[in-house]
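Dropping a structure here in structure tokens format, bear with me for questions.
Below is a slice of the complex: some chains, not all, each in place.
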């Protein structure tokens, strides 16, 4: 039915002439665990004095992730490792919590056993992991959080900094971009992760707030899913039940790929916006596919900042309690330079090929 | 002689009730199946549209393809838990091969399927030759194959840019039927002939029915087991190729946990975990029932937590119903 | 000819029992009485309903209709536990032991000596040990049943029934694999039981045993009583007539020495199978050659290694040394597949473990051993030919079954055995190895099986047969080899042997010559 199949062709794509940064919030939307505003990105840079004393310590850092099966984690770890190396220290270990609080608790305990100077970690769950994280400071180890702070932990006694990206801001960007494709009184669908998880809830909040404030005419239909590996099926079934949907948003790249796959299977196209970049959705974006905008994080840069925070904590300097990297917007017209920002390397050749006509703008 | 030894009349007159009691699950599954379809159609008329039915078939394609292979393994009395990881490893291998060696869609698919078959072969050797319980072999392989896929890709998705590959394995509709469904039909026909009409099929049943008796009858039970693992691996490889073609990319963490769905389809279809018993049409029904549940409950707009609960209950009820 | 019981009240009495399995009617209004202190033989062709009646008494099946009293009190139970509580103890035809438990644990399963729910293992083992000694059962309490060969399992099963203080003891073909040496163990136990007033039901196809042991016999035919006799009042031929029906009786041999003696095979017949000094952990330096057309009987007592010798030839057990020559050529047989490829076939003694897939139908079982012959285009299964073959086996061997798609576990024990033999008859056989080929097979069908074996031999097949039934060996064989402790100690030609006693004597004599026994 609806206008789904005859969405705007790329020549008159409403985003062609738009500068990506014009769709992003002017400041970080998300607030810290204490309601505080984010520090600036530059606050993560080390002073010469700090740098010297950190280098003198040859710091040892442990990393505990929520999963190591995704590129985002790999990039975070790469950033941390590079920077810890640059600080003359070593990452003694990376432990994979496999999305399970019991496994991540084991990771924390195993890490404490090895007595690093600091642990950098993203909690699988901010509530039920709290006692495990409390043991880190008890063992005299510094703790830097990624993305989310375990509930009830005190700054700076129990943790010494938190680095994330502006998830709300990314959600808002995705909303602003998607809205360009939706006619008045149109309908958008959200494929929402139906489990209490801090980061996805933040993105959802940013998206919905933007819609409410800026396009109250649009009807938002939310479909919850719980198993990311079946998100594609969920998307297909949701779109079958709701043929009036004219655009889709989802909270990260895995369900986005599911939506694309589902739509291809049904022979339909819809504009899709999403948070978190990966090569597959970037390629779709670059080649004028269904993905129209990606609000990206900068996991590598975050990793660098986390390493700096850890170094500072170890030498006893203070970090800001909350640092969020602003949204990094991807539109088709800036894929190559945005890619450079996020990955610090040239885009894969397939993406470059898709960009041959110059449509993706220059690389950095 | 007072007894009629083999009498066709007696056979014909065997009560329907007895036949029902004797046959394995699949027959009754038709009932469960029909009830589900009726129920969901009443709940949402969209359910019974051609588009949605193709939808369901498309969604169940992967599980059906892998379940056909896993059913063979289970009928020999073994188990294969590694298919989800093999899918990922095969898909990733196909994609990387194409990206590095000249983008030939056919060779890429071949590599994917061969990688799957090789992993299956190793599973088979470890099970049949070293006599390690297949549960442990394939549980170990589940980690190994996934680990290798993650290492090969550095956890990043691998892009697939060959348009022929896309269309052969995911897109080109053949008589209006999307490619994954066509592949499923091809696989089902091959496995059906193999299992129910070939000598090899007899060997599979005998091996699982009574391993020792099969050996004592001259059946090379090791070769049979190795072959079914190989087939199961190759089909998981094909599934990986389809996933890569569908997504125009494949992630090394693709299809994690799908083994439980595959096993559910196989067992729901009346295949005995103890071996020696099973029917391909049962596997198809099992897989479709799961697919219909997933689709129908979403179409009804039910909250996912409640969906999960209902789905579990319906699986049990479907079987209980068949046991009456 | 019906015995009047006089004042004695029957211990157990069944009236008009009907038992249906779907459309199969296993019992069609059967009656049965058991008096205290008697041994009551239950006879009948395969599939006559003997085991079914026993399972009704044991509470395994609830009969479709009919009444059933113990000590005149009507019983309604329908669980094995209830029947056990009523004082009934059963040896089932197909064994019912737990392989992963020890002999002692099996003997006392469900009646373990305990303190506060904890099994007193020491008491368990010492009681078992006492019991085994008392009944001269050659088993050790702490052996795992899974490590026992079939005959020992059967002994264990018998022990399990004897260990309980039963009022009614039921034995369903308990001696199908026991040899003359072990029979006394059972017979003594039975006599001891009857002396205590226990009633014993004894099912057997070995009529000589029946005559030795029973006071009365009931014959079943087709799920109905065909007669009740005082054993003393009938002869074997008369019984056979009742069992198989009058017309057939003439063609059935009745045992004893009245049958034609199979002539020795011409000395120039070529040797089909030659074992030279083969050894492994059980078999010790066996030399044996069998000519084409020759039927050799292998005689030994339980544990002598008969089964192991056959299995060693068949490739189930690895050889440590020695060679096997087949048709004059050295052959290497590592697994049954190799043996079958050379036309060597084995009918194993434990049909449930090694002979059949009991969960599959008759046709699948008969096809299983001849798959290479049922192949078209090197791949497809010739389904019609397989069905035809199954039908032929069912007809030739008089298998009582509704159709060839009946599952083997729905067949009576003897009919299962016929399938286990029949499955080898579809392809050429050079060497046929038979281990208790007629265990559980009724007298009528036994004659058919003998005829098939002899026909095969006449066509040039070499046959090596183990049997605990010496009468069977006398009917079939032209030569005998005597085995004990894994080695062949003596041999004899058929012409040197006149009756069963002779075989027994040669075996005993050969055993006495054992240097270390």
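For reference, chains read A, B and C in written order, and residue numbers begin at 1 within each chain.
Operating definition for what follows: a contact is a pair of C-beta atoms (placed from the backbone, for glycine too) under 8 Å apart; a residue touches a chain by one contact, two chains touch by 3 or more.
Note that this is a predicted model, so its numbers are computed, not measured.
Across the full complex in this structure file, the chain copy numbers come to A x1, B x2, C x1.
In this text, only the chains that are shown with their structure count from here on.
Between subunit A and subunit C the centroid-to-centroid distance comes to 73 Å (mean Cα coordinates, whole Å). Contact of a single residue of subunit B with at least two other chains is seen at no position.
In subunit C, no position touches at least two other chains. Against subunit B, in their complex, subunit C makes its touches with residues 22-23, 221-222, 245, 248, 314, 316, 335-337, 339-341, 346, 348, 353-360, 364, 367-369, 371-372, 374-375, 379-381, 383, 391, 394-395, 398-405, 407, 423. The residues of subunit A lying in touch with subunit B in their complex are 68-71, 73-74, 194, 223-227, 229-230, 232-234, 236-238, 240-241, 254, 257, 260-261, 264-267, 278-280, 283-284, 348, 350-351, 353.
Remark: subunit B residues 44, 46, 51-52, 55, 58-59, 99, 150, 154-157, 159, 161, 170-171, 173, 178, 180, 246-249, 251-258, 294-295, 298-299, 301, 303-305, 308 touch subunit A in the complex.
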